[in-house]
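The other protein chains are all here in position, but one chain of the complex has been omitted.
Read from first to last, the chains carry the letters A and B; within each, the first residue is number 1.
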């Protein structure tokens, strides 16, 4: 099946956050569509977790060379989705076209996905007891539309298509920026980012120098995530070994009597 | 231990347990999100709209389902289309519980905020009664203040018929006239932000000074053009009191912090370096401008120039065309001749003609620039001299695919006229006007009026009076709302008696709000029509609930920040709530009551009978040849029509060239110098520095607790309109990024013992009684002399507003509340930031 992908271009973005607003609006429209409230009610309710893409501002440096870096946080739709692996309620589905969907009705609010995510993406709402994250508007994708934030982006900083299309566009943009601006640009997520995540279905084009400020650490490694995966594998192996030992000793013990 | 369990329950439970393997063990509830089906989209109505969340009217599409506006999308039929986050939050404004629902009549004192509900009948009758009275006595004393009015096409004819010339916009609180005439001098007519566009997509390098195309976001087309420029690898330098992250976050850009109000010095120094290095476009200056014009070095008068008058046919009218023919020094012939006769005009030089010393205009400009060195500028602006030189080099190297952004919101300090004059000079030296990658002219579309044309009444217009008689020659009469209050203060030319604000927040939007409200006692009737309560409504006698833009049909609109001519439609998408009614209906109802029945029939009859179908067809009548493809059907279906891209900027100068030496300025300069006028220097056609008011007051030195409070537009807020500042969906993001915060430099904060997140009291030094609170953000992204806050967040000084607007942030200041009722010299802009502000821990 053809995989889809998204692109976020940090250089083109004008930090207007129309994407964030539109995501909130689209989710409210979904609530109304699914009979979970009328238009007025869903618009008046404060549901910040329904803006699956949202800004986090960081500032580095000192005056006058200080610089802000606005991280646009959203799900990276990892190839190996650690969140899907860990979800005890099997609420996270990895679609054949690559999109990672957290089904709200199945979520039990345990936040194992948040523990598992190296990008700190899932957002928990205590009032509803559920965790939320971007699902790349899979319902729109399946209806032949692009995700809401892509439609919203007036700077064409957000781009959606097949993975081939998106990677081609991403590399073209990175090359173009390098040519005109003389700085190294990176396409984060095009290649495998770490063993835990694999490659990302949402790639980011940005100056290599800032990507770390942008919380896109080169390895996206969270030692604990890899360690936990290892523990769970090793643990069962050891259990198997000890179970074998017990059975062995049991068989050995059969017919044996204690000697005085 | 015995468990107390009834036999019945036991049987029930065990029965369940026993049969459990046979109970269906799948999901009991169906999944909560389902994919939209074609029928979901089939029942959605898509209606063309023009967004009014800010004043720019970007074409958009409203998505309507079951009679409700659920989403906004960009109009896909435009080559540069898009709408911003505010526009996308429109549903949260349309269905906002704080919408004004009914006409209201004041019952307490003005400003108390006590109103009672009345019927539309009563409201209109009350207004009509007063209007009828003044129509007999002095209709000019009725002032109409429109702002992206829902009555476009209907209101102006009505008020002109009524007899008042005072239809006044609020551009004096934005770009009128420092920007408009500062740049306008070069073109012989006002150059507003709606007159020129930067060719961001094709430019190589640009300077943004007091301009943030990402923050002061106008998506169609400046915003989308800007984004394309960024995508193409445009490099930018931003000279700003704060780091404008909307524009220059990313690689390849630089921020140069500048002391508030000192921008003219920066641009003058840029011009100085360009001239010194001979980096200007010599051929351009000689050919396209009056740089070679010979002038008297003392009086600056053009030497022996003649003015020719010709009659020209323009359509079916005959107009008189005046042209100045001037002398230049032809190096080929070694003598002074008219420019058309010269083959090699001298750009620089001093010459003697018949015993008289003359110089070229450019020579005068060069000499005037001599003292404006980068070192001089550094002392005033705090921008390092070598940075200024580097920018000039970059501009010279890449011209003409460069620009110094001509800006937008200019009226912040007294010296804005000189600031924009200097910006115009730099762009002229670089020869980037009308060039690809430089600066183009915004083309105009002319449609017919909805109603038969009404001539403007010959009575004295307030702003025209101040322009002609009170030393503000550069006022643009159609923009100058604060002069209405100056008229109240001085009684000249007369005291306005009725203020009808159709969407304008004249109190919250004008510098000197607190001084202004004291003058309102003299006004007999104040009417405000708007969808949300604001500062002006608090002082109104009658409040009329306006519709929001998706709730009405409107006249076709042609004024966009466009590089190609555009016409766009706004059609009614949903019903208005409660008793909100559109402005055009109100105008018709007033017309019915106030005008004579013959007048009414003549001007309004057809519109009343035919409605907007009639109105739209009237606007488009016979124009399909001039604008091929412009049909009502297309506009209803696709929402827009557009033409070819245009770079040409129209000139109305006497020389019909770009006047790098402005004769318009010279005329005023001469007159004012003669009169011994204190601000005559402001009209100098040669480059000249003028400081802001605060600099004069403080000799350039602010005390430890003194700041200049600066503001800028956020792409998530717009002015003081409740549609954005009282919007729950936008408020969610504001909280996330601290949009309502007051930015302060770390060193300054430390000296005052202020910590990040503290709530501080903000007040002007000249009147400590005017106070408001703000929450502080300590950041190195702001100049030490400045405080910065996004414009219009919070109730500021008018805390009674919080009662009516529940989604306002708890703290937040509005610069205008603190400012003075003063005016920028010669042009009347509101110079809102030009006062000293103090803060202290709350």
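Brief remarks on what is shown
We take it that a residue touches a chain if its C-beta (ideal position, glycine included) is under 8 Å from a C-beta of that chain, and two chains touch if they have at least 3 such contacts.
We adopt the following convention: contacts and distances are computed from a predicted model.
According to its UniProt record, the chain left out of view corresponds to "Molybdopterin oxydoreductase, cytochrome b subunit gamma" among "Spore germination protein KC", "Transketolase C-terminal domain-containing protein", "Molybdopterin oxydoreductase, cytochrome b subunit gamma" or "Acetolactate synthase small subunit".
Contact with the undisplayed chain is limited, among A:120, A:175, A:195 or A:212, to A:120. When the omitted chain is restored, the residue from A:35, A:88 or A:144 that touches it is A:88.
Of the residues in subunit A, those that touch the hidden partner chain are 87-91, 105-108, 110-112, 114-115, 120, 126, 222, 224-225, 227-228, 231-232, 234-236, 238-239, 242-243, 245-246, 249-250, 252-253, 256-260.
Going forward, only the chains that are shown with their structure count from here on.
For the pair subunit A and subunit B, the distance between C-alpha centroids works out to 40 Å.
Interface residues of subunit B facing subunit A in the complex, by the touch rule stated above, are 29, 31-38, 40-41, 65, 68-74, 82-89, 91-92, 95, 97, 213-214, 217, 219, 223-224, 226-228, 230-235, 243, 245-247, 249-252, 255-257, 715-716, 728-730, 732-733, 735-738, 745-746, 779-781, 784. Taken in their complex, subunit A has these residues touching subunit B: 9-22, 24-26, 28-30, 32-34, 36, 38-40, 43-44, 46, 48, 51, 54-57, 59, 61-64, 66-70, 103-105, 138-140, 142-143, 151-157, 173, 176-177, 179-183, 185, 206-207, 209-210.
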